[in-house]
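Chains shown are a subset, placed as in the full complex.
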Amino acid sequence: MGIYNSAVVPYGDGFAGVFRVELGNRFPHLHAGWSEDGLDWQIEPQPVVFTNQPPEIGPGDYAYDPRVVKIEDWYYVTWCGGFNGPTISVARTKNFREFERLDNAFLPFNRNGVLFPRRIGGMYYMLSRPSDNGHTPFGDIYISQSPDMIHWGRHRLVMRKGGDETGQWWQRTKIGAGPIPIEVEDGWLMIYHGVIDTCNGFVYSMGAAILDRDEPWRTLYRVNQHMLTPDMPYEVSGHVPNVVFPCAALHDTAANRLAIYYGAADTSCCVAYAHLDEFVEFVKSNSCVF
Amino acid sequence: MGIYNSAVVPYGDGFAGVFRVELGNRFPHLHAGWSEDGLDWQIEPQPVVFTNQPPEIGPGDYAYDPRVVKIEDWYYVTWCGGFNGPTISVARTKNFREFERLDNAFLPFNRNGVLFPRRIGGMYYMLSRPSDNGHTPFGDIYISQSPDMIHWGRHRLVMRKGGDETGQWWQRTKIGAGPIPIEVEDGWLMIYHGVIDTCNGFVYSMGAAILDRDEPWRTLYRVNQHMLTPDMPYEVSGHVPNVVFPCAALHDTAANRLAIYYGAADTSCCVAYAHLDEFVEFVKSNSCVF
Amino acid sequence: MGIYNSAVVPYGDGFAGVFRVELGNRFPHLHAGWSEDGLDWQIEPQPVVFTNQPPEIGPGDYAYDPRVVKIEDWYYVTWCGGFNGPTISVARTKNFREFERLDNAFLPFNRNGVLFPRRIGGMYYMLSRPSDNGHTPFGDIYISQSPDMIHWGRHRLVMRKGGDETGQWWQRTKIGAGPIPIEVEDGWLMIYHGVIDTCNGFVYSMGAAILDRDEPWRTLYRVNQHMLTPDMPYEVSGHVPNVVFPCAALHDTAANRLAIYYGAADTSCCVAYAHLDEFVEFVKSNSCVF
Amino acid sequence: MGIYNSAVVPYGDGFAGVFRVELGNRFPHLHAGWSEDGLDWQIEPQPVVFTNQPPEIGPGDYAYDPRVVKIEDWYYVTWCGGFNGPTISVARTKNFREFERLDNAFLPFNRNGVLFPRRIGGMYYMLSRPSDNGHTPFGDIYISQSPDMIHWGRHRLVMRKGGDETGQWWQRTKIGAGPIPIEVEDGWLMIYHGVIDTCNGFVYSMGAAILDRDEPWRTLYRVNQHMLTPDMPYEVSGHVPNVVFPCAALHDTAANRLAIYYGAADTSCCVAYAHLDEFVEFVKSNSCVF
């Protein structure tokens, strides 16, 4: 059994999460889990079962790369689900035991759907990365809004991948949002992954940007270099070599702490720590918006 | 100047339409046009100009393969527009002179967006064909609904392309909706194109299906053979050889008439005539739903 | 209904044949047919039904590009059949009404299987063109032998496609055997197709070679130029443009006549005539074996 | 000098084998070798030389991924050999010093040819995996039979790769037989490799199935998960990263022992041990035939 890119949130006195788990058939499912300290986890042996799973929104077959966020009374889970091709699936729970499936947010083909942690101007907001039905050698980050978590519209382009003219080679192939955006003084801190293609495959690194608080399709700052790139053996080697893939973050603004959960080489789950203010300052001081 | 796949509707005492026009740069724009008899057309020399064209929904650059439909008081135009990749753009007009741009219905990458001519259960419905950012060697027909023509959700798969197991080779590569669906006794008559790939390129043919009146994501009948396939010289040869691409239809139920406008070889505009009842009967009598 | 690349033989006082027929679903089936003069044909409306069609050798789904040959008491039919991918299927008949299916001759992926009209040294011989499961941008002609028309072995390479160093651009992409080889004074006259890839697709032309009578994997003569290439409108335009595809031949050595049946643009069936001795002489006088 | 995927059998008081050896030019040849304990090997410095190597069956150029099996009086070697493209080559020996080349079993393009260790119903049987002439992004396992080890026929599909609908992602890209099948109580134990494509390359894992004793094209059990997948550094990293490739097995039914020889990352040779009854039981208890 392997546990890969995963999503965690504070819950009760400890933490809860939704995990991409692959048993021996390598078919990815979502499993819930609990932890007291955010590092030592008890993963449910059975996959999440959804209520309200009409066949029209897909057989609920594969499910990977989840994100979790609390908005008002619900914990919402988004993930890359199967709907005659990958798209962004959505469910919600109050207790991480009963999950209610909502409609898929978009048509295929889409990945890396990430909700904002509160409504903005009364609307829900979601980042996503439309692309194709394969291993996606291209892709930019868009944002969409919804009055009801069902119907999505007013799609806006947030950020393009970097081209030669920008010098941003570490993110020249595709980009995708990672953890739930964090509200900071300057707006929304969006941690994301950027990808470069080499002659022997992709290299996934981590970067960050700050989006406007009220019009989050506007990028105020965007880091001009990767902030974490495969270097340790467990990041460089594995079933998908050279991958650092951030997908969740815990932060404590008062304590100025930031813990970023990321998958490494599609084989290990890792946590990277930072001081939140230094992290934000780095993005602002090394910014290159394009 | 070339005029290609085009969309026409009854208007006043005659007809109006929106046309894909390519001047010498081959860059496609939409132009309005008028006709007394539906065959002889006056095309506006200047492209349609949209009010309410915010930059966030794309520079309005290319625009092709329009469809037009009257819903309540407005004529809605959908087309394949540029939004950092092709997607379904939407506008509305009352007089074919002033067009108001609405938000793009979907994220990229999408083509062949076709609205239904009335609300169903209070909701607008649109067919579309999500695919990739190239010449799309795959694609199925989906349906989405919206309460406000802005936010779209409850996405459902309507029809897949035919695979080997179905014997439907004429539509084995991709399919896409054509004219505005026509309400007939059995439900919605949806005329569409199906594509086969040969070793020397694609062949586009015309087929049809009947969708459930109230739950239009359900296919009641689907023709088990093409109803029109490239045969005449102007269908077999041209800038995109071997293309029959239906994109509009005029019908008169009382008179039992059906006129299907289709593009031929991306070079000519053609009209095919049928008796509406015979056309529907053919679909029902030669049906193969999968 | 379309009738494409087809195979004919003398039968009784006239001719019989097996035809690739595609109804409106464009799914190819085999149909039998009869003719008094070899030009005017009565095609059976129903596809050939095979006895002895065990599921293990494929559901008998698609079937195209047949060849027919009489060996001893039986008429054998070979065609490109579906066996989890294309391969060479085999059947036999005595009356073109009852067809007995034999085992597929080869594993996938193979096309253009052509039997010799008699045993050589007690063995059956078959030409074929192994390649891949798509539109086959490469392929050479091989020969295999069998003691029982079931088990095949002693595979030999007969002819490669032409490379730059040969100057044979008309056959530089792939080659495949056409009609049943004709026994002539010098050996076996093998008419075949050669293909060049242009920047707008493949061009299929006709050539010929003479193989050794007793060791037919040896090429004695091979024409250094195409003998027929798309030129007439019905050869240049059609659903698969620029195709001349020979698949059967009638000959009368005494009368020195040769009639070559070929498909044109995968849309028309054509016949080309020649004097047999002149045809052979042309191959010998313009030979380039490589 | 590198020694890669290799094939071993009991021989005399110890073991003999045929090995894929690549010298500094990385061109693969077969070398014989001897061992007393099956772990410490003396490899012949010169490649195997074949008697009866007619030019028609290929110049005997490259040769890799051999398998060895004793049938009646002979040790038969099959490997992926060059015949104007890869196919299954065959030779036999009695002493691992003199090898007699037989005809290639199949036309190109084929890999992973694996003989059964005895005749079944009087016929020899061979598994193989037809595919294309490149790095083969697809492929299923077939079986063929022969009365004489020369002519092969009655081809049957044994197992397909796993699709989305099966959940078998670890084997969704291609599969290929590994060691010589082992006769167990339930039939034939076939160990094989399954491959998944990730966005950074293929991952090769090991699985197993049990085929019917008398009709070995029937799959009775097929494991629903990989039984070994790259995990150790020498499996994850190397010239072909993330490869576990089983190609031989020694078993002792009485002692209930099973030793599986596998190549790791195309760089190391490894052995994995199991209790034979537990191994079989695992396959039966975790079976998913499709």
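Order of writing sets the labels: A, B, C and D. Residues in every chain begin at 1.
Simple rule for what comes next: a contact is a pair of C-beta atoms (placed from the backbone, for glycine too) under 8 Å apart; a residue touches a chain by one contact, two chains touch by 3 or more.
None of these values were measured; they are calculated from a predicted model.
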item	value
Total copies in the full complex, given that 4 are placed here	6
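Heads up, the rule we're going with is that only the chains that are shown with their structure count from here on.
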item	value
Copy pair chain A, chain D: interface residue numbering same or different (half cut)	different
Rotation in the CA alignment of chain B with chain C, degrees, nearest 5	120
Approximate Å spacing (C-alpha centroids) for the pair chain A, chain D	41
Centre distance in Å when chain B and chain D are each reduced to the mean of their C-alpha atoms	53
Rounded Å distance between chain A and chain C, as computed from the means of their C-alpha atoms	56
Contacts with two or more other chains, residues of chain D listed in rising order	none
Residues on chain D engaged by chain C in the complex (per definition of touch)	56-57, 83-85, 87, 103-110, 128, 130-133, 138, 140, 142, 144-148, 150-157, 160, 217
Chain C - residues contacting chain B, complex	22-28, 61-62, 82, 135-136, 201-202, 237-243, 266
Chain B residues touching chain C - in the complex, by the definition given at the top	162, 164-165, 167-170, 196-201, 203, 205, 224-227, 229-230, 233, 236-237, 241-242, 286
